[in-house]
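For this depiction, one protein chain was excluded, whereas all remaining protein chains were kept in their positions.
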Amino acid sequence: MYVAVKGGEAAIANAHRLLAARRRGDADVPGLTLDQIAGQLSLAVDRVMGEGSLYDPELAALAIKQARGDLIEAVFLLRAYRTTLPRFGHSEPVDTGAMLVERRISAVYKDLPGGQLLGPTFDYTHRLLDPELAGDEPLDAPEMAADTGERVIRVSDILGDEGLIEDDPATDASRPVADITRTPMEFPMERDARLQTLARGDEGFLLALAYSTQRGYARSHPFAGEIRIGEVDVEVMIPELGFAVVIGRVKLTECQMVNQFKGSTKAPPQFTRGYGLVFGQAERKAMAMSLCDRALRASELGEDIVAPAQDEEFVLSHCDNVQSTGFVEHLKLPHYVDFQAELDLVRRMRAEHFARTEGDTPADGAAREAAE
Amino acid sequence: MAHSTPAASIYEGGFADPVGASQTVFRALMDAMARPGTVHALPAVTAPPAPLTASASALIATLADADTPVWLDPALTKTNAIKDWIVFHTGAPITAYQSEAAFAVVAAPQSLSALNGFSLGTQEFPDRSTSVILQVTTLTEGVALTLEGPGIKDRTTLAPAPMPQHFSEQWMANRQAFPRGIDLILAGPGSVAAMPRSTRLIRKEA
Partner (left out) sequence: MTAPMTETNTQNLASYNFAYLDEQTKRMIRRAILKGIAIPGYQVPFASREMPMPYGWGTGGVQVTAAIIGRDDVLKVIDQGADDTTNAVSIRAFFAKTAGVATTTATPDATIIQTRHRIPETPLHAGQVLVYQVPIPEPLRFLEPRETETRKMHALEEYGLMHVKLYEDIARNGRIATTYAYPVKVEGRYVMDPSPTPKFDNPKMHQSEALQLFGAGREKRIYAVPPHTNVVSLDFEDHPFEIQHFTEPCALCGAEQVYLDEVVLDDKGGRMFVCSDTHHCESRRAEGHRGALLGDEPVVEKEAAI
């Protein structure tokens, strides 16, 4: 006699209680505070804010804690919260030229106005595990420059003044700014929507695609024109007042990639741009984004589309890790109804196959199947 | 919560219970659209300035927002009251161009020049078309239209009035453009019916 498996609700509740316990870990060890996560795992928080497309370090820290450190799960938590928030409008374009830079480097000039500023970087650290970090030893206070309030000129503006680099692509100012959270994707995709999609795309996916362009799959001869990290004001236009007001500050990483370009039927020889802009300190992501952005401009610049990184539908339809993880992981949901349909078909086709094959009667076939 | 008197100002006469009212109105409209020709009751949940009717205003308040430009026929734009009421209660921009409208509200269907002035959508995106709300005084006592198509078992009849001139010819032209085309929402007193573009009009043989 057969009894169907029941009690899904109880099983789910039990699983979630176990999850909560596993997340907390050893109860004798103090629980993590959000300040600890936001303050000491700040790059994880920045990544979650960027791919979650919500600038809120405390909520991102909460998401990381709740997700047991699974950053894609944390991104998902933040997105699912973000989507419930009302949309009041959009900000004015942020002025990264007015950024209070904490890090600013250019690979194309030895020195330049504003200087090279290394900032808090892993670059040139020797990757040796530091046993002292296992404890909580006091640190030397870092030396900080005073804020002069001066604008730090962008490398792209230096090149632009001489006409060596293309102008920023002109955008139709009368067209409303795209919002990929409010409109479904449509191809070909405009630049604003493409950059938004890349900005919240998965770091690993974009990194691999960017790498592929360096290895010859749509090589773009890139130079890191400039990378800058720091805080900028966010301004919102208030129609009733007739001017923009600052509503807060966000930390951003901007990467301007400068790419060699021999010219085409559509454009004269000049350097072209690949652009990356991400919430928080996320240099790897911003660099990868700028290489992908440049690769995706292929048709705009009259280049042949020969590589995956140039394929707009391929890149932009698959770079979102919340979508990707959901659909890949949905394979663990029950599919037994469809599998039954396939079982039935395979059995019938096998029976016919063995009926056709000499020396193998359908009965033999069935017997062999059962023995397998 | 029903309103009985028209709004004294444009700031009044909106949904008292936006969540419940819009869901109720939407379900009536969805059923009407899914079963063309059937008449569904609409609750009195809005009290707009005349000549916008309670049912047409309930539909527009349910459907329109900042993302959907609304076109109003001349009968509704004699004063600013209706325009202001819609803008205040829905946030929808009012457009002077039929072809830009996501929704159109027509208080005098008999004076409407042509249905094909509205957006019919494109062959790739036939959904980018105008949904036209016609205010009618009756859904059952006008000239009977015989309808068939998706949502209709065999045939059905609907008798709205007033309707645009040469409606049969205009509707056949609309039907010819399928999958492009407009969808008609007929707002009667306390009721709604619909003729989506998929509905075919059967000419009565004399």
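Lettered A and B in written order, each chain numbered from 1.
Simple rule for what comes next: a residue touches a chain if its C-beta (ideal position, glycine included) is under 8 Å from a C-beta of that chain, and two chains touch if they have at least 3 such contacts.
The model shown is predicted, which means the values in this text are computed figures rather than measured ones.
Engineer: Sort through A:Q40, A:Q260 or A:Q340 and give me the one touching the missing partner chain.
Structural biologist: A:Q340
Engineer: Just name the one of A:K110, A:R127, A:R175 or A:H330 that touches the chain not displayed here.
Structural biologist: Per the contact definition at the top, the residue touching the missing chain is A:H330.
Engineer: Among A:E92, A:D130, A:D157 or A:E352, which residue is in contact with the omitted chain in the full complex?
Structural biologist: From the options A:E92, A:D130, A:D157 or A:E352, the contact with the absent chain belongs to A:E352.
Engineer: Which listed residue (B:P51, B:P93 or B:P126) would be found touching the missing chain in the intact complex?
Structural biologist: Touching the chain that is not displayed is residue B:P126.
Engineer: For subunit A, which residues reach the chain that was dropped from this view?
Structural biologist: 1-12, 34, 55-59, 61-62, 76, 79-84, 86-87, 181-188, 234, 247-250, 313, 317, 322-323, 325-330, 333-338, 340-345, 349, 352, 370
Engineer: Hey, which subunit B residues sit against the chain that's not shown?
Structural biologist: Per the touch rule, subunit B residues meeting the hidden chain are 18-20, 22-24, 26-27, 29-31, 33-35, 62-65, 67-68, 102, 122-127, 129, 131, 149-153, 178-179, 183, 196-198.
Operating definition for what follows: only the chains that are shown with their structure count from here on.
Engineer: How many angstrom lie between the CA centroids of subunit A and subunit B, rounded to a whole number?
Structural biologist: Comparing mean C-alpha positions, subunit B is 43 Å from subunit A.
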